[in-house]
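Below is one structure; the comments refer to it alone.
Of the protein chains in this complex, all but one are displayed in their positions.
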Amino acid sequence: MFGLIPKEEKFFTMFKEMSANITEGARLLKEMLDNFDDPQASQRRIKDVEHRGDAITHDIIQKLNKSFITPFDREDIYSLASALDDMIDLIDASAIRFIMYNVEKPTAEAKELAFIILQSCQAVEKAVSHLGGKFEHIAEHCVEVNALENEADRVCREAISRLFDEEKDPIQLIKWKEIYETLERATDKCEDAANILESVVVKNA
Amino acid sequence: MFGLIPKEEKFFTMFKEMSANITEGARLLKEMLDNFDDPQASQRRIKDVEHRGDAITHDIIQKLNKSFITPFDREDIYSLASALDDMIDLIDASAIRFIMYNVEKPTAEAKELAFIILQSCQAVEKAVSHLGGKFEHIAEHCVEVNALENEADRVCREAISRLFDEEKDPIQLIKWKEIYETLERATDKCEDAANILESVVVKNA
Partner (left out) sequence: MFGLIPKEEKFFTMFKEMSANITEGARLLKEMLDNFDDPQASQRRIKDVEHRGDAITHDIIQKLNKSFITPFDREDIYSLASALDDMIDLIDASAIRFIMYNVEKPTAEAKELAFIILQSCQAVEKAVSHLGGKFEHIAEHCVEVNALENEADRVCREAISRLFDEEKDPIQLIKWKEIYETLERATDKCEDAANILESVVVKNA
């Protein structure tokens, strides 16, 4: 008995570390867009967070390799690690696009999407924090992630709709359309992680 | 014994309800593009169908939470519910784009794609209708969905190719390219659902 529970808890600890790291990335993205005084420096900081995420993901997979007993299905541990990894990847991809496209000033809608991403990451972090404890609390945070994804979808759609009404330069239009879509995809990845967490709850109910 | 079979059948009934609802959405999309007299009203009706889909998906997941015995793997019930949900989401996303981009008149290719989507949804509905019965019939409808997806792929590719040859306004080109791609992605989602149905057949063969 002794030794098993601490090992299981190690997985929960790693997932908590991973999701706290993602929230840090989302916080940096929101800060980057709110201030935009040194976007290159912000993007580099987000890239560092993304690398830290890769290292944690790698550790989780390594640990999975060596564990006979896991707190929930091996495949789900693998899927959850991948989904969390996708979240930080999309936050990084969003930040990169502001540099790649030489954006001068983020729009209000971009800032709004960055704020929704931060809230989604915080909700995923809360859901993950209940992995070792009361599974029933996970579901409510997943519902929150779903609602935020719907909200991001609406903001993104309205931003793109306005872009087609107002932006006459097609190259600017292409850039901004992709920026909005990348930010929105970050919230899709939060929803994917929430869906996996929900299915873990379902399986272990 | 008593009580178990009815419960299992409840899942099949819910999946049938879900796929009938999707076909209704696809029928409305085809009608919207064929007439296009009041696209806003059509889009709202499709959105209602999408909301009904969300409710059914939610019921399936709730039922899964409370069921000890399921007619096939819990994970597959979960995946199938998600895939069906994605189908109606993409039908809705297609309809939205005609409003969002202020389309004046749908092209012949867009109408053709809407018709292929309707046929794919009908094939998925037929496959789902065999879930409680003869699993071997499922495979043939899945083959049909795959063929329709290939057809949609070809129509989409030719439409985009023609667009690049003929459309000189880059903003119109961007709009139509995305409309064709969204319609085509709806058939991809039908194929994803068909693939899950096929793997259910494989596992339960």
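Here the chain labels run A and B in written order, and each chain numbers its own residues starting at 1.
We take it that contacts are C-beta pairs under 8 Å (C-beta built on N, C-alpha and C of every residue); 3 or more make two chains touch, one makes a residue touch a chain.
Quick caveat: nothing in here was measured; it's all calculated off a predicted structure.
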Candidate in contact with the missing chain, chosen from B:N65, B:T107 or B:S199: B:S199
Contact set of subunit A toward the excluded chain (per top definition): 61, 64-66, 74-75, 78, 82, 96, 100-102, 170-171, 174-175
Contact footprint on subunit B, counting only the chain that is left out: 157, 160-161, 164, 170, 173-174, 177, 195, 198-199, 201-203, 205
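Definition applied: only the chains that are shown with their structure count from here on.
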Averaged-CA centre spacing for the pair subunit B and subunit A, given as whole angstrom: 27
